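All protein chains of the complex are present and in place, except for one that has been dropped.
Chains here go by letter, A, B and C, matching the order in which they are written, and residues are numbered from 1 within each.
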Amino acid sequence: MDFTYTILIPLIPLAVFLILGLNALKIKENVAGIVGVLGLLASTILSFYTAFQYFFKVGKVDGVYQTFVEKTTWMNFTDTLAIDMGVLIDPISVMMLVVVSTISLMVHLYSRGYMHGDQGFTRFFAYLSLFSFSMYGLVLATNLFQIYIFWELVGVSSFLLIGYYYTKPSAIAASKKAFIVTRFADFGFLVGVIMIGFYTGTFDFVTLNDPIALQDTASPIMQNIGVTFMGFSVITTALVLIFVGGAGKSAMFPLHIWLPDAMEGPTPVSALIHAATMVVAGVYLVARLFPMFHFIEGGIALEVVAYVGGFSSLIAAVIALTQYDIKRILAFSTMSQIGYMMMALGISGYGGVEGLGFTASMFHLFTHAMFKALLFLGAGSVIHAVHSNVLQDMGGLRKYMPITNITFLIAALAIAGVPPFAGFFSKDEILAAAYESNQLLFWVEWIVAGLTAFYMFRLYFGIFWGKERVYKHAPHESPLSMTLPLMFLAVVSAIAGLVPFSQFVSPDLVGYTTHIHMDIAAMSVGIGVLGIAIAWIMYKKETTIADKITSAFGFFYKWTYNKFYIDELYLFITRQIIFKRIAQPFAWFDKNVVDGTMNLIGNTTVDISKKIKGAQSGKVQDYAFAFISGVVIVIMVFIYFMN
Amino acid sequence: MDILSLFVIVPVLTVLILVFAKDLKQARTIALIGGLVQLGMAVNLLFEYFKERALVPTSESPMLFVKDYIWFENFNIHYTIGVDGISVAMLILTSIVVLAGVFISWKIKDLPKEFFVSLIVLATGVYGFFISIDLFTMFIFYEIAVIPMYLLIGIWGSGPREYSAMKLTLMLMGASALLLVGILGIYFNSNADGGALTFNILEIAKVNIPFEAQKLFFPLTFIGFAVLGALFPFHTWSPDGHASAPTAVSMLHAGVLMKLGGYGIFRVAMYLLPLGAIDWSWFFIILAVIGVVYGALAAIRQNDLKYINAYSSVSHLGMVLVALLMLNKTAWNGAILQSLSHGFMTALFFALIGMIYERTHTRDIQKLGGLLKVLPFISAVYIIGGMASLGLPGFSGFVAEMNIFVGAFQHQDLFHRVATIATISAIVVTAVYILRVVGIMLMGPIKNEEFNDLPPSTWFERYGLYLLLIPIIGMGMAPLWLSDMILDSLTPFIARF
Amino acid sequence: MIPGVTIYEILTVTTLLFFIGVYGFVTRKNLISILLSVELMLNAVAINFVAINKYLYPDMLEGVYFSVFIIAVAAAETALAISIIINLYRLVTSVDVNVTETMKH
Partner (left out) sequence: MDFSSLLLMRHEFVLLAILLLMIVAEIFVSEKNKKNLVNLGIVLFAIHTAIGLLPLTEGTLFGGMYKTTVLTHFFKSVLNIGVLILLLQSGDWLRDKVANQNKATEFFMLIFSSLLGLFYMISAGDFLMFYIGLELSTLPITALVAYESLKQKSSEAGIKLILSAALASGTSLFGITMMYATSGSLYFDLMTITADNLTILGFLMFFAGLAFKISLAPFHFWTADVYEGAPISVASYLSVISKGAAAFVLMILLFTLFRPLESIWINLMYVIALLTMFIGNLFAIRQQNLKRFLAFSSIAQAGFILLGLLSVDQLGATTVIYFVMIYVFSNLGAFGVVQAISNATGKEEIGDYDGLYRTNPLLSLVMLLALFSLAGIPPVAGFFGKFFLFMAAASKGYYLLVFLAVVNVTISLYYYLLVVRAMFLRKSDTAIPYFKSKPMMKLGLIITVVGILSIGLYAPLYDYLFEISNSIFKL
């Protein structure tokens, strides 16, 4: 089967981007919307066609999913090392195609309503297309460098979209922050990529992930495993660095600070980029290199992934408890859920059921994309109605916005892990996998599950129940263009859990069957329901319980509310240390010392010139004296000293 | 027909015709035609080069279209010209930037004729430099390229123009003091294997100059050229010079003239004195890496757009030097690509800065804001330029930097590793200062009422910008043909190491 | 050739004479005196030539002729110098060396 046509999947959005971007000021809103949606629709159809072909027609040969690669050389580094461009079709990339297409199409549709009347409508759609192009390219990348290239491109699309409202200072700051933090992480990624390229001689995923070569210390890839860098094998170091890149994009602690601020972008953007697709790129990256992570030095790098993921999910869940900005709550929730995925990858084994963590992670990525996008779009709908993101400005909206209410509830139940919604299945697999391999992480994640349920329902009750506020004009349900995607996603969120995911996605590309782990399911549902119940008690009607708890845990509350002051720490480091203590002195040093030295040379010359002007005294006798002295000195030097 | 000498003859003819121009209109028309012809020649040369190269492989003849005319017989000074892939690329860069410079100077008011004459004299020097194989000729063209800067900055500049012009000229001429000694040293050692003394680079490259001489003359030649390439701590002419220079001059200077430094280092210092290069590389790597990081950090705190761009040039060209000193093909390829890429990018930036300044009469980013709203085209191009500058894939900067990083990483010892990683870290700092400008100047609220109705970009400004954008994106999207052409031309160089 | 006087004595005298001239040149305040000092130096040289010729290389008269020329040239020189000094005197009514210090640095 020839999958060359899949190259069109990214190229169509690129074309749309160029058309809209170059004529951003000329194209009318309607045209832009239609062009954008149609373009993406085409890509979506192709994606689904590919998925269908791959999973059900040609992908499996002898029970193993094949990897299809189409590529061409893009640039040569050395005689052996080159960057290729192309498409790689394997289970996870196809799965990602489906996710990206679905969410992106929904967001496109939704944006037509949400962004209606905005001045930069065309620009917005151009950016969305650019993002889609980059994300498809990332997903289909055949090698590390290609993925890095598109990695950067999604970063810049994200930057452009967060800064979409470019006259708003907070949006500018957020876009800068997002870009620079991820850029910092990409610095690690890049070094990692270069290290891999140098020590293994290739960037190619297929070569790198070859499990046989990875287990053979004489293979070209493994030859340099013994070379150490900073205490670890270079390849482990490289993998950890690559993970740093992934952690940056996926908002893992401590590189997560950009994600909440990124909510300054229009809500559809948050749904698409900062909830469903781009932020999971880090997970995808680790999954992409999973065989390497797993086999190199017994998976030390993978352990790092697991703990970072686990810790991030916990800290994000805790912070989410106390936030009031509804999009930020969702952002921390996203971070927490990605932590889940990372953790799951981290504890996963390789073959057969061992690979449950991997499968679960991908599964959760899939389901999470659906319900988290739904949550964001729902939140967007709410914000659209009340013109505020703050929880305190909302309440009792269920009467005004029935569709939003229901779909939001479905999503909340899904994320809380209540069966039979999608989240239940994927989370169950994750917890089961964790239980098998790492008890500590299991318990952490179990608690997080409860916290998740609590803060999600705090949010839900806060918005749709509780006390009704005084609105400037009565909130109303959003137009069909917005509610239709909500409904579609709600349906998907409800039923996606039933997909037999492990049949399609597994580390060793051999499908296997999973079943629900009843004991673990019971535990997780239990704590989930408990969380919901507490939220019910506290927030369904306005009570003072929350305030009491707040004051009881005053110190802890303050720290959580302020996100553990991590932002402030960064600010301190950047503004106080890098800007004031390093950059400023550098600028000063340049102006005064380096430049000063050059000027000093010039000035000294002129000064000497001034000082010696007295020698030309205008007196002929002085001249004569100089003349005679010159003769005498020359004579003395050449007769007495040189001879 | 000698298609290379045309690169000198055509500009000279342009100058001679320009002398008879009566007013701005005539002057710019002549300059434009001259520029177009030069661009046409450069593109034609590229195709001719490919045709010829297909017939004559690099191993047989590193340079093509070689023409040799005896000049000063007694010194064995020849006017020898020829090109390889590197010089072809540089010639294209030059012709594009010159043409863009003419577009940007479309409305120059004061002494238009003289302005274009000086500009094209400068271009002549640059063209000549890139086609020379003879060191003496090369040195002459080098100085011809540098000297018009004095008049260009001094007459048409702004701010402390007299000071900046003088500083720039003296520092560059002071550097050529070292260079001259270096060149003479090479010349007088060019008979080390018993042949005749010669200035011909290709001939000298066959000679093994004694190690002691290489050790002595490499740093001289290197610094001589590197001052033009803004090597720390000899870069200080650059910020002041750029800040005072008129737009087109900044473009040409940063875009093309500073490339003479890297090119010269490569073609002369390293090609002819390889042992010296190996011996000294550690020292200059330190300076160059300092330049990379330091330039980027210094750029963070500047408020004058031109200073930001000047320091960014220090940083970017520092990378060129680092890459050259890494002594392998990949890094060299990166260095040359970076030269080209920086040439286009920085010219683009200076053009944009010029346009913004012309409209708002300030270059202080703190006084500007929200330009995206009032000057959408210029701002959008600025953002694209910024993205290219911070090494975003799809633009030329990325291609160049990746080659540099991968090449630099080929060294396994700790020193090179640290240097490499420090260099790579600059991409983060670059992002900071680029986004700072974008955030403050292009985004945000409009800070000054007067800025609400600024005139939109004119056709000639747009042409100038397109001219520079096309190669930036072209190189970024499809680097293979260019980088392969350069890689191929690097073979004789790597053979010396 | 003066009996009883060696060339060294003569050369010592002329050298002294020469440096007296130099000394006078540097210290005198009157332009005419300076001119006289110069004459002393030239005369010292003239004597040198004659003495060297006579004592060391008596078979050719090179030194003697040279001294004749020196005297002649010195005369011309003096004439020229005096005329300039006179001209200067007409302009500033002084022949002190310190009136010739307007151009300096």
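Convention: a residue touches a chain if its C-beta (ideal position, glycine included) is under 8 Å from a C-beta of that chain, and two chains touch if they have at least 3 such contacts.
None of these values were measured; they are calculated from a predicted model.
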Which chains here would be touched by the one that got left out? A, B, C
Which residue among B:E143, B:D279, B:E358 or B:D484 touches the omitted chain? B:E143
Contact with the hidden chain (one of B:G34, B:P62, B:G101 or B:G154): B:G154
For the chain not shown, which residue from B:I17, B:M166 or B:I473 touches it across the whole complex? B:M166
In the complete assembly, which of A:I300, A:I534 or A:A624 touches the absent chain? A:A624
Mind pulling the subunit C residues that touch the left-out chain? 18, 21-22, 25, 31, 34-35, 38, 41-42, 44-45, 48-49, 52-53, 56-57, 60, 62-63, 65-66, 69-70, 73, 76-77, 80-81, 84-85, 87-88, 91-92, 99-100, 102-105
Touching the unshown chain, subunit A contributes residues 602, 605-606, 608-610, 612-613, 615-616, 618, 620, 622-624, 626-631, 634-635, 638-639, 642-643
Please identify, in ascending order, the residues of subunit B that touch the omitted chain? 70-75, 77, 136, 139-141, 143-144, 147, 150-151, 154-155, 161-162, 165-166, 169-170, 173-174, 176-178, 180-181, 184-185, 187-188, 216, 220
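In this text, only the chains that are shown with their structure count from here on.
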Among all chains, which one's averaged Cα position is nearest the averaged Cα position of every protein chain shown? B
If you take the mean of the Cα atoms for each chain, which one ends up farthest from subunit A? C
Would you say A-B or A-C is joined by more C-beta pairs in contact? A-B
Go ahead and note the Å separation of the Cα centroids belonging to subunit B and subunit C. 65
Geometric centre distance via CA averages, subunit C-subunit A, whole Å: 97
Just how far, in Å, is the C-alpha centre of subunit B from the one of subunit A? 37
Could you list the positions in subunit C whose residues touch two or more of the other chains? none
For subunit A, residue numbers touching 2 or more other chains are none
Subunit A residues touching subunit C in their complex are 613-614, 616-621, 624-625, 628
Subunit A-touching residues of subunit B, taken from the complex the two chains share: 167, 170-171, 232-237, 239-240, 294, 297-298, 300-302, 311, 329-330, 333, 370, 372-373, 376, 380, 387, 390, 392-394, 398-399, 402-403, 405-407, 409-410, 412, 417, 421, 424-425, 427-428, 431-432, 435-436, 439, 442-445, 478-480, 483-484, 487
Going by the contact rule set out above, which residues of subunit A touch subunit B in the complex? 24-25, 73-78, 81, 83, 145, 148-150, 152-153, 156, 159, 163, 166-167, 169, 171-173, 175-176, 179-180, 183-184, 186-187, 190-191, 194-195, 197-198, 227, 229, 578-579, 582-584, 586-587, 590, 594-595, 597-599, 602
